[in-house]
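Before I ask anything, here is the structure I am working with.
As you look at this complex, bear in mind that one protein chain is not there, while each of the others sits in place.
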Amino acid sequence: MTVMICRCEDITEEEILEAISQGYTEIEPLKRRLRIGMGQCQGKTCIPLVERILARERCKKPEDMDEPTARPPSRQVSFGLLAGDRDE
Amino acid sequence: MTDYKETGILSLDDIKKPSEDRLKKGPVVVIECVENIPCDPCVAACPKDAISMDEITDIPSIDFDGCIGCALCVTECPGLAIFVVDCTSDPCTITVPYEYLPVPEKGEKVFALDREGKRVQVSKVVRVRSSGKTYGITLEVDRENIWKVRGLEVKR
Partner (left out) sequence: MEDKRIREHPVLEFERGHEIHFDFEGEEVKAYKGETIAAALYANGLVKFTESKHHHRPRGFFCAIGKCSSCIMTVNGIPHVRTCVTPVEEGMKVKRHGALPEFPKEVPPSSPEAKESKVDIAVVGGGPAGLSAAIIAAQHGADVHLFDEGDHQGGQLVKQTHQFFGSHLEEAGTRGIDLAEDLLREAKKAGVNLHPGTTVLGYYPEKTLAVESKNGLEIYHTKGIVYATGAVENYLAFENNDLPGIYGAGGVQTLMNEYGIIPGEKVLMIGSGNVGLIVGYQLLQAGVDVVEVIEAMPNFGGYQVHASKLRRAGVPISTAHTIKKALGTDRVEGAVVHVLDEDWQPVPGTERELECDVICIAVGLHPDNQFVRQAGAEMKYVRELGGFVPIRTEDMETTVEGVFVAGDSAGIEEATVAALEGKLVGCALVERLFGTSDEISDMKEDIKAGIEQMRKGPYGEYPRRGVKLCTLDEEVC
């Protein structure tokens, strides 16, 4: 049974629950463990679902959850754009 | 209030109906809009100021005696919730908003549908009005069906 949560990094609900049971009970460590929210969409799709799972498993309200840090770049960037051969 | 928030179907008790006397005098508007939503194009559409509201979220208040049944509001309502019934002709007619293809032609026989999309009777189209891409289609319906018919399905 596959319930997909993070489409970009291909992480299922089962994998998230397993990580939570291993002690990854905050959004930041969970993100580092599974790469959820670190794929191409930068968490736009999965983070609200992950927050909901975390809140449910920890018997908290979504209001009390933290948001992951946002850093640039917000989109995938080509190597060419940032480090293309600039020697004429 | 009925259970329309479960079913999506208004009952006759939810709707303000013109009196039998008024129905005898000529075509008249029926507005099936029962919630306080922020919307008022019907007020602006009426040339006789027969539709009014104080606040934009009010339910449209209708002056049935002021209404001339012109049906200009039918095609202006974004909710497609306005109809015009005319019981002075035999058979009666009802004007319904319509935004599908194909658009029926005058004289064409179509299925008249109720609020659940069920076929009520076969009706002749007697008039096709349009404003932009919204049509107001006037159908002949039997007297007993004027409170039932609210849509149409082209037979072709």
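We call the chains A and B, going by the order they appear; numbering starts again at 1 in every chain.
Operating definition for what follows: a residue touches a chain if its C-beta (ideal position, glycine included) is under 8 Å from a C-beta of that chain, and two chains touch if they have at least 3 such contacts.
As the structure is a prediction and not an experimental result, all values here were calculated from the model.
Although it is not drawn, the missing chain touches A, B when the whole complex is taken into account. Listed residues B:Leu10, B:Ile68 or B:Val126: the one in touch with the omitted chain is B:Leu10. Residue positions on subunit A in contact with the hidden chain: 1-5, 7-13, 39-42, 44-46, 48-49, 53, 62-63, 65, 67, 69-86, 88, in rising order. Interface residues of subunit B facing the missing partner chain: 4-10, 32-41, 43-44, 55-57, 76-81, 99-101, 103, 113-118, 132-134, 150-151.
In this text, only the chains that are shown with their structure count from here on.
In whole angstrom, the spacing between the mean C-alpha positions of subunit A and subunit B is 50.
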